[in-house]
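Every protein chain of the complex appears in place save one, which is left out.
Right, subunit A next:
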Amino acid sequence: MTARKSGSRLETEIERCRSEGQWDKIPELVRQLSAKLISNDDLGELLLGEAKLQQYLKENPIKQGASPRGIRPKLVEVRKHLTAALDRGNLKPDYMQEASMLMAKLCYVEGDYQEAIGQYSRVGLDDMPLAGSPVYRLSMIAEAYATKGLCLEKVPTVSPSLSNRNADRDQEIITCYEKSGDIALLYLQEVEKALSAGMQNRSPKPGPVAQEQELGYFLETGLQRAHVIHFKNGNLTRGVGRFREILRAVETRTTQNLRMTIARQLAEILLRGMCEQSYWNPLEDPPHHSPLNDPLRQGTYTKDYSLSRRPRVYSGETLFCPQENTEEALLLLLISESMANRDAVLSRIPEHNNDRIISLQSASVVYDLLTIALGRRGQYEMLSECLERAMKFAFEEFHLWYQFALSLMAAGKSARAVKVLKECIRLKPDDPTIPLLAVKLCIGTLHWLEEGERFAKMVVDMGEKASEFRAKGYLAIGLVYSLRATDASLRGMQEEYQKKALGAFQRAQSLSPTDHLAAFYLALQLAVSRQIPEALGYVRQSLQLQGDDVHSLHLLALLLSAQKHYHDALNIIEMALSEYPENFILLFTKVKLETLCRGPEEALLTCKHMLQIWKSCYNLTNPSDSGRGSSLLDRAIADRRQLNTMTLPDFSDPETGSVHATSMAASRVEQALSEVASSLQSSAPKQGPLHPWMTLAQIWLHAAEVYMGMGKPTEATACTQEAANLFPMSHNVLFMKGQVAELRGNMDEAKRWYEEALSISPTHVKTMQRLGLILHQLQRFSLAEKILRDAVQVNSTAHDVWNSLGEVLQAQGNDDAATECFLTALELEASSPILPFTIIPRAL
């Protein structure tokens, strides 16, 4: 030592060492101290006693449930110091109290609980000031309360005959622990404050700041034991209250782990043991009578102490306070998650294996609970973002990968979901569900048919192993083939795929004869290949299995219309509509049938009715619609619930129904262009999900068509204009404009509209047919023939195209070919439904 420290500086140094638990420095400091004044000897004894006791506890940590130590040589020494300090009575009162508390602690360590309790009652713990005393003393008081609680738990109650006494004793014990915990939190906050202040003041001197403070057995007991007793006593409300008190206290470095554990545990209770009605928020008092508490021990404990100083809690003007159990659980889990991510052990070297597994487990519990909370509230988009952060733990961990894939799927992020599902398949190749989920995505909005085929084949190749999923596998591959048939531009290919699809559906149906979907898709495929009576047989079977299946009913109606039983078909549609009053595809078919059976006025009424339904379905002011997400697509995805209830396939062409490769591209263009258009003219009413607006446009187009049939071009124009306001670049709108122009006898204008429509959707068969006819009228036969031949390639069952082709060929003098076309048209017309069968969506 270069220079002796002056008295006050020495005292400060001692205080600092005591606060920071640097017991090894104490003996040297005591030597300096006693060199100064004789009267410091007693204080020296106290300090040495304390230092030796603490050292001993550091080297021999107390474990819960372990039996008391009894007399140990080192402890004998401690006792000698403390007795010396106490006996002479020269100490200042503060130091006397400290010496007594240390003595009590020693008694506890040696197993003399009764004596320890006696010491504490002499000290008068409750009267010790919490303000203005040195930081280390807060720790001593906190430890003293915890130790007193421990002793009280060990010592049997004086008169066990009275159960009241037990309750009182419990109350006393809990109060000890709760006070201990509160003061411990205060102490840790003060230490941290002192450390950060010290860091600023003594910046050049590298102090022991980086050293992690440890809680130690007694403080930890104080913080952890109270809620355990609450729960054991069936007093859930108090236990939850205690958790919240600890969590509301401003975090310190030392309490981080504790907070993370408690946050997760509280979240578990909120999710597993509470409901909205039994919830009270963290700033409210718990309800008087709560179903959460054990009714037999209701009201055994209420918080009844107050401290002169409490730990600082989070405060501020705009503090978020949860109002619901799921909200609170979510907040806690997000906090836990951020901690779990910060402390993550990712290293794969063998020495870190245990730590890594522990880190993985604790993180995955947090992610599981997050999934439960967010799933309950349907927040799959946010969930997928959370689980994405979990992916750093996910190497070779199937559960995390699978959950991530499912969350992407639920959030509508299909393309990524398929990629993640691929990894899941690699990790668990025997599970047929995973490739089936992938097929479902591929044949949905993604329209990745080749990829879908690969996934479906995996399931089929599993054979018997796939058990109940085998039939599903065949169904999946059948759907892929069926969709590929619709896409194929060569007739040979189409027929080949249709044959394959039919085979697969037959297989699925025979494997699972009670699955209505197998029977239904078999019927649909037969219908598409115009095997009407066979299709009717299977659709009846499907309806026997699932009487109110909307697609089966729709198919039945279309099949009846193919047999020209329009009235029966309309009856079926009306029956179906009584079960699905808001189903727009059914309504579209109804408009068509009504025009035929009951005249256009009825059909117009149905159009009006559709507009009303649309309004009641989508005009509800749900505040989530506005201000959510920035792009239109975001909003479209945001309202998946409505998408699910509406069976109109996404981006579909109202005529060909299911998604066609080129029409899909067209829809994308349509969407993008409309977006640009609507941003230019801000008056366009385009908030909210995309899908309802497409439906609305289709309703207007149907109305336009009915007016066309009535020979009213003005009304038809007005309706078309309504649709054009929503989707000005839609090929359907352009096609309808062409129709109206034709009706007005304005062929040049019509031709221009049709050409525009085809530039957006080059395979729109109806446009091709109309354009072909106009070219025919304009005597441009070879071009007309070319376009009509292309149209027939795209859809070989469009009888009016065959008919037009026949006319063009006839005009060119090619009578043989023309006859053949007419015959084909005639034959097809005999089995042609009112709307194409493919209007019915095909999905898993």
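Throughout what follows, contacts are C-beta pairs under 8 Å (C-beta built on N, C-alpha and C of every residue); 3 or more make two chains touch, one makes a residue touch a chain; residues count from 1.
One rule holds in what follows: contacts and distances are computed from a predicted model.
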Matching the hidden chain's UniProt record against "Brix domain-containing protein", "Multifunctional methyltransferase subunit TRM112-like protein", "Mediator of RNA polymerase II transcription subunit 20" or "Hyccin" returns "Hyccin"
Where A:Glu327, A:Glu534 or A:Glu715 are the choices, the one touching the absent chain is A:Glu327
Full-complex touch with the removed chain, picking from A:Val365, A:Leu605, A:Leu783 or A:Ala817, is A:Val365
Among A:Gly21, A:Gly118 or A:Pro282, contact with the omitted chain is made only by A:Pro282
Per the touch definition above, residue among A:Ser100, A:Ser139, A:Asn583 or A:Ser831 touching the missing chain = A:Asn583
Quick one: which of A:Glu15, A:Glu251, A:Glu534 or A:Glu602 touches the chain that's been left out?
-> A:Glu251
If the missing chain were put back, which residues of subunit A would it touch?
-> 63-64, 215, 220-221, 224-225, 228, 231-232, 234, 236, 239, 247-248, 250-251, 257-258, 260-261, 263, 265, 268-269, 271-278, 282-283, 290-296, 313-314, 316, 318-324, 326-327, 330-332, 334-335, 338, 341-342, 355, 357-358, 361-362, 364-365, 367-369, 371-372, 375-383, 385, 388-389, 399, 402-403, 406-407, 409-410, 433, 436-437, 440, 468-469, 472, 514-516, 545-548, 550, 578-583, 616, 620-624, 630, 641, 644-645, 844
